[in-house]
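I have a structure here, written as structure tokens, and I will follow up with some questions on it.
A single protein chain has been removed from this complex, and every other one stays in its place.
Labels A and B are assigned to the chains in the order they are written; within every chain, residues are numbered from 1.
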Amino acid sequence: MADDPGAESVARRARMRGRMERLYPIARSLTGDGVRETLQVLAESAPVQTVGVPSGTEVFDWTIGEEWNVRAAYVADASGRRVVDFAEHTLHLVGYSVPVRTRLSLADLRPHLHTLPDHPDWIPYRTSYYHRDWGFCLTQRCLDSLAEGEYDVVVDTTLEPGELVYGELLVPGESAEEVIVTSHVCHPSLANDNLTGLTVAIELAAWISARPHRYSYRFVFAPGTIGVLTWLNRNPDVLPRIRHGLVLTGLGGGGPLVWKRTRHGRRPVDVAASHVVRRLGGEVRAYSPYGYDERQFNAVGFDLPVGRLTRTPHGEYPEYHTSADNLGFVTDDELEESFAALTRIVDVLEGDATYVNLSPYGEPQLGARGLYPTMGGKAATDAVMAMLWTLAYADGTTSLVEVADLADLDFHLIRRAADDLLGAGLLAPADQ
Amino acid sequence: MADDPGAESVARRARMRGRMERLYPIARSLTGDGVRETLQVLAESAPVQTVGVPSGTEVFDWTIGEEWNVRAAYVADASGRRVVDFAEHTLHLVGYSVPVRTRLSLADLRPHLHTLPDHPDWIPYRTSYYHRDWGFCLTQRCLDSLAEGEYDVVVDTTLEPGELVYGELLVPGESAEEVIVTSHVCHPSLANDNLTGLTVAIELAAWISARPHRYSYRFVFAPGTIGVLTWLNRNPDVLPRIRHGLVLTGLGGGGPLVWKRTRHGRRPVDVAASHVVRRLGGEVRAYSPYGYDERQFNAVGFDLPVGRLTRTPHGEYPEYHTSADNLGFVTDDELEESFAALTRIVDVLEGDATYVNLSPYGEPQLGARGLYPTMGGKAATDAVMAMLWTLAYADGTTSLVEVADLADLDFHLIRRAADDLLGAGLLAPADQ
Partner (left out) sequence: MADDPGAESVARRARMRGRMERLYPIARSLTGDGVRETLQVLAESAPVQTVGVPSGTEVFDWTIGEEWNVRAAYVADASGRRVVDFAEHTLHLVGYSVPVRTRLSLADLRPHLHTLPDHPDWIPYRTSYYHRDWGFCLTQRCLDSLAEGEYDVVVDTTLEPGELVYGELLVPGESAEEVIVTSHVCHPSLANDNLTGLTVAIELAAWISARPHRYSYRFVFAPGTIGVLTWLNRNPDVLPRIRHGLVLTGLGGGGPLVWKRTRHGRRPVDVAASHVVRRLGGEVRAYSPYGYDERQFNAVGFDLPVGRLTRTPHGEYPEYHTSADNLGFVTDDELEESFAALTRIVDVLEGDATYVNLSPYGEPQLGARGLYPTMGGKAATDAVMAMLWTLAYADGTTSLVEVADLADLDFHLIRRAADDLLGAGLLAPADQ
């Protein structure tokens, strides 16, 4: 990528990594201070606004619940040694555990302890949002090491009226038409799911800000489901302006890029993202009503053109929702490739257009207009072919990304060809 | 299938088998007493009406011919021993053989004897409807054993003005709209082709009668081509009410289920039957203008949405139209699976509908409405997924069977999800 020299990439990798390292230890959940702290970290890189909505607020079919915070949570043996401690890993406490302070035999404690027998060194991730309960998650190896006897259990949490908090960042463009990009912010110490989405989204916002762009880009960092529904509920004026949308999550962790289509399946964002993802060796999948927040945007009442970009999707890798989804599970190369894919998708959304050929009676003389490359080789051949394809389909109905797919050439080659042809007076925008 | 406990299945298998055993020895043809006798056997299980139409009646491009009956037919050697005898197997006589009483040398007899040299123990099935002739079918082994010498030939048949006879059974439903189910009744002692179609059709009629149903179901048991054309000719008032149709034949005899599409290819009955057959591991094929009576229904003048359900289609198994298509060639398991497929197709035809989501702004709270299964496991997961898919596509245009195909779930799961969602006030019929 000519506009992304090596030094810039190196700096971006460092920023993405550093941001993930700072976010990783924070205890996030649907509500609570962890989300506020996370948004503050993001706000150091970009003007992310924090929005709080009070508990009890009705949000379509839902109501915002009480806010959950954790002061401390541990299990200690008779000697006082803390054998499981939330202070050591945020996954140790089942999300939304209610307060408890008691002493139990190991036998009575066991039903509250969750492990992964098949992965004895991994801590599972569990929540109990809708059923009032408490519990601890630990490694099987730790559980096996516990002696019989009495254990002190302390869950010092609060579940009280407060707020649901989300972050919002608007990068204004020439037009009031918007592209929405969302990333969920409600998972505790899980790197791929979804610190990758957050850190790449911040870089994408910076990249877009630094160059002219047509659309306004709105980044929403919200807790899953209820958080995004809250945003949807509070922004009825924005919804009609949304032209394209992307949910970002799991952008590291191995595997090729995967675009999950919108419910309609052939929205412009699907064409753009499919073009880019396929050319990068990735995969395009049909819509399904499970997954991340694309479910809410695509609900029949909103019907917004929002797809999802991931690498290997949730549930298809063993580290998913365990402590093995840690900072080591995500590589800088993966993040950088995911970032690059997103910039290419944005390039298509920004640059796609439809033209009419102003010299439509046979092929025009390209050489006479200085459009023939002076050097040979594959790049020159591609450049000439890109011009021929663009002229051949400048019929007022076929857009450039469709031409790129027909030609089996990267969009940026077709876009550059169209620019050269526009410069030579051989093309005009279709709607003029 | 919850509504089909084991005992019911056992009883049905016994009934299907018993009915086939009674029908097998009867000498059926396009016309004649064999058809009447067959319809009487069927009428013992269901109120099948017999309709007779006189010879000479014009039926579209055709005319009903004379009625053919057989009193006796045999070949006897010089000692009087009957070496081939219609009384032993109905296939021994070429269908529509004209009367003859003569003595011939083996050499002169040979042109009238038909065998299957590649299957020396099988008797072929032959007819001569349109060319006045006579002949016998026998095993190659029997032919090889015949000594030179004179043979007495007796074909004591009649070909006289009479009737073409067909059976009809109407199972009325809430609506005057009809589903037509036909099965040909003109083949002699051939089990798969088509005693299977007859015996399964009778069970299907009984099964439908025993439960509420929207459509009226009309079963027609008619001789092939001319018989169905006669029915079509006499029922111009019924034709506009036909919404779906199925031709049933070859429902045993091995191989997976095969749905042959209507000529248009994507009629509702095609969608329903393809869904069911594919989920049972079967096969869906394009329309072609040869085969059974689907040819008549799909003719451009009628253009009725009638497809065909078989297992391995005619001509694709060696036993086809030979004495090897006997009662042992058809298993009870095959009949029961074919029956079950038909009930599932009927369930789709009856239960398919289109809905609108009444809580369309994001996913509604299923748990708050008691819609989340209390138990875990695959059944619970499927039930939840079925609700999510149904809500996601309750857009007023996608029908439940289309949702089932998108979701890759059985129709009955989607139908049950829709019922649950209707009960919870989350859906409404699309046309209200």
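In the analysis below, a residue touches a chain if its C-beta (ideal position, glycine included) is under 8 Å from a C-beta of that chain, and two chains touch if they have at least 3 such contacts.
Since the model is a prediction, treat every value here as computed from it, not as a measurement.
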item: Of B:115, B:199 or B:298, the one touching the omitted chain in the full complex; value: B:298
item: Which of B:195, B:229 or B:248 contacts the chain that the document leaves out; value: B:229
item: Option touching the unshown chain, where A:212, A:236, A:362 or A:377 are the choices; value: A:362
item: Of B:263, B:311 or B:415, the residue in touch with the unshown chain; value: B:263
item: Contacts of chain A with the absent chain, listed as residue ranges; value: 356-357, 359-365, 367, 385, 388-389, 391-395, 406-407
item: Positions on chain B contacted by the hidden chain, ascending; value: 60-62, 130, 225, 228-229, 232-233, 263, 286, 288-290, 295-296, 298-302
